[in-house]
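A single protein chain has been omitted from the complex, and every remaining protein chain is retained in its original position.
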Amino acid sequence: MTDDQVMNANLERLAAARDEADRLKVELVGLHQELIRWGLVVWTAGNVSARVPGADLFVIKPSGVAYDQLTPDQMVVCDFEGRLVEGSLKPSSDTFAHAYVYAHRPDVGGVVHTHSSYATAWAARREPIPAVLTMMGDEFGGDIPVGPFALIGDDSIGQGIVATLAESRSPAVLMANHGVFTIGRDARSAVKAAALTEEVAKTVHLARQLGEPVAIDPGDIDHLFDRYTNVYGQ
Amino acid sequence: MTDDQVMNANLERLAAARDEADRLKVELVGLHQELIRWGLVVWTAGNVSARVPGADLFVIKPSGVAYDQLTPDQMVVCDFEGRLVEGSLKPSSDTFAHAYVYAHRPDVGGVVHTHSSYATAWAARREPIPAVLTMMGDEFGGDIPVGPFALIGDDSIGQGIVATLAESRSPAVLMANHGVFTIGRDARSAVKAAALTEEVAKTVHLARQLGEPVAIDPGDIDHLFDRYTNVYGQ
Amino acid sequence: MTDDQVMNANLERLAAARDEADRLKVELVGLHQELIRWGLVVWTAGNVSARVPGADLFVIKPSGVAYDQLTPDQMVVCDFEGRLVEGSLKPSSDTFAHAYVYAHRPDVGGVVHTHSSYATAWAARREPIPAVLTMMGDEFGGDIPVGPFALIGDDSIGQGIVATLAESRSPAVLMANHGVFTIGRDARSAVKAAALTEEVAKTVHLARQLGEPVAIDPGDIDHLFDRYTNVYGQ
Partner (left out) sequence: MTDDQVMNANLERLAAARDEADRLKVELVGLHQELIRWGLVVWTAGNVSARVPGADLFVIKPSGVAYDQLTPDQMVVCDFEGRLVEGSLKPSSDTFAHAYVYAHRPDVGGVVHTHSSYATAWAARREPIPAVLTMMGDEFGGDIPVGPFALIGDDSIGQGIVATLAESRSPAVLMANHGVFTIGRDARSAVKAAALTEEVAKTVHLARQLGEPVAIDPGDIDHLFDRYTNVYGQ
C-alpha cells in the first residue's frame, strides 16, 4: 500500500472505533493526573497510551504539553508505525516505543512510561529489583527486570521492552539508564503497575540501605502472584 | 449452626447496630483519606476497618476501589470469620487478617493495614524499629516489633499480628516482607498509629544512615509511655 | 499571691490585651497550616505559640486537635507558669516548654515545636548540623546546636532550650532524641526557622551520604548572617 492508502485505511478504522477513541481520550487525561498524584513524573516527563479496541491504533499524549493543561481533544491517535492518524499536535517523542509494544503484544491494552526517581535509580545501575516484598509477589510475580540501553528515535526501545517482558511475569521493565515502561490489559492497569513499581523500588532501596532484605521463597512468590491475579479486586 | 443460621444471626445483630454501622461507614471514608494525606498508601494498597459496637461484626473497605472514589455505601460489613454480611462489593483481600484480630482482641476497635515505605523497609529486613525517639516512648512504649512471614488467604497473618502484639505495648507490628498492621481502641487511633509508625520508621532510618542513634533509658521510655497514655489529648 | 490572685491578675492583663490575643489566635491557625504545608508535622505532633504583647501570657494550640479542624476559638491562653488562663480545651502537652522560653527570653515573640524527620534524625544521634550551606549562614549564623535529653512534664525541656540557644546565634535547637524547637521575634519567624531547619537538615544529610560537604569559612558565615539579618526581606 502507498502511504496515502495506509492513512485512508487507518482513518476508516478510526471512524469505526470513534466512540471508543473518544472515551479513551477522556480516560487518558485522568490517568495522566494519576502520574502526578503518585509522584511518578516531573514537568512533562512521562506518558500514558491506550489501544483503540478493534483497530490497529492507539491514543497517546502530545509531546511537551503540561499535565494540568491536557484536554481530551489534545490527545492524538497513532498507528502501529507511530504515524499520526488524528490530532493537531505532535505525538509524544516516546510514540515509537508505545507503537512497537502494541504491534507485538496483542494482549496489551495500555502502556505507561515514567522516569520515576527510585525505579530509575535501579535502572541507572542496570540492576533488577529483587522480589523481597509480598507486594512484588502480588503485582510483579518476581523481580522487576532490566532492559537494554537503547536510544530514542527508532524501534530500539520498543524491541528492548518487548524482549525483556517476554521472559518475565512482571508488567514493568527498567530500561537501562532511562526509566520505566509498564504494560497492562488496559491503560489504568499500566498506570497501577507504574505506581507500584516506584513504590517497591523505593521500599527495597530503603531496605537495602541498612542491610539486606530477607529473600522470599519462590514458591511463596508463585502463591502470591496466582492469588492476586485471580482473587484481588472486584 | 448452619451457614444460613449464622448469616441470619449476623443480620439480626447488624439490624440492632444499624446506626453505629452507618456512622462507621462515613467515618471510614474519611479515615481512608487520612492514609493518603500522610503518604501511607499507594493506589489501593491499604485499608482501615472498625468494629461495630455491640455486634461481632466490623466494617471494612471493599477490595481494589480507589480511595478518591470510596463512598460510605460501598463499605462492607463482615463477621469475625471474614464472611460478607452486608454490601454488594467484595471485601478487602486483607479481611481475614482484620477478622482474626477482632475475634481475639476484644479491646480493639479499629485495625489498619498499610505498606508504608520506610516501615515496610524495616519489615523487609525483619528488623524491629528501636525506641530511640521520645515519640516512640509516647506512642509505642518501646520498639516496634516484627511479626512472622505469613501468606495471605487464611488465618496466618491474623495469628502473627495477635501473637506479636501480645508481647508488646506497641499498637503496630511490622509483618515480615509485607507491611504494617496497627490496632487502636477505635479506627481513628489505629490510623494515628499507622501514621506515627511511618514517621518514626523514617526518622530512625535517617538517623541510622549516618551513624548510630543514642539509646533512651528504658525507665524514660516507661515514663513517656505512661504520661502520654494518661495525659495527652482532650 | 494566692493562686486566685494570680489568676485574677492574669485575666486583667488578658482583658487589656484582648485585641492582640484575638488577632494571634487567627494567625496561629494559619501558621499551623504552614507546618503541614512544609511537611514538618504528622498527625498532631507539633505546635506553634505566640506571646501576647503587653502581658505575661501566650497563645498556644490545644492538645491533640487535628490541624485541619483547628479554629481560632479553640486556641488557649496560658501564663508563664503554663497555667490555663483562657479556653475550654487542654493546652498542648508542650506548654511548659513554651512557657519557660517566654519567661526567660523577653526578646522571643514566637515558639515552634516539631518532630520533622531529617532534623529529628540528627537529634537522635545528638549531632549538631554543620554550617556547610550559605542558607545556614543566612538563617542560623552557624551550626544548629543540640540540646540535652529532657523528659516532658516539668521545666527540663524549657531549660535545655534556653541554655542551648544562649550560646548560639541559631534560632533552632535539636533536643536530644526528641525534635526541634525554634524561636523568633514573632510566631511567623519561628515557623520560618522550623521550615528552614528541616530543609538544611535534609540537604546536609543528603550531602553527607555520598561524601563530605566542603566547610564554609567562619568569616563567610558571619558575612552571610550579618547581611541576611540586616538586608533581606521587606
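Order of writing sets the labels: A, B and C. Residues in every chain begin at 1.
Here, a residue touches a chain if its C-beta (ideal position, glycine included) is under 8 Å from a C-beta of that chain, and two chains touch if they have at least 3 such contacts.
Remember, predicted model here, so these are calculated numbers, not experimental data.
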Request  = May I ask you to name the displayed chains that the omitted chain touches in the full complex?
outcome  = A, C
Key: Given A:T120, A:T134 or A:S170, the one touching the chain that is not displayed   = A:T120
Query = Which residue numbers on subunit C touch the omitted chain?
reply = 38, 132-135, 192, 195-196, 198-199, 202-207, 209-214, 216, 220, 223-224, 227-228, 231-234
Subunit A, residues in touch with the chain not shown (by the definition above) = 42-43, 45, 62-65, 89-90, 93, 115, 117-118, 120-122, 124-127, 149, 151-153, 176-179, 205, 208-209
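By definition in this document, only the chains that are shown with their structure count from here on.
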Note = Among line, ring, star, complete and other, the chain touch graph is line
Query = Shared interface numbers for subunit A and subunit B above half of all numbers used, same, or below, different?
reply = different
Note = Cα centre of subunit A to Cα centre of subunit C, whole Å, reads 46
Inquiry  = I need the residues of subunit C touching at least two other chains; which ones are they?
reply    = none
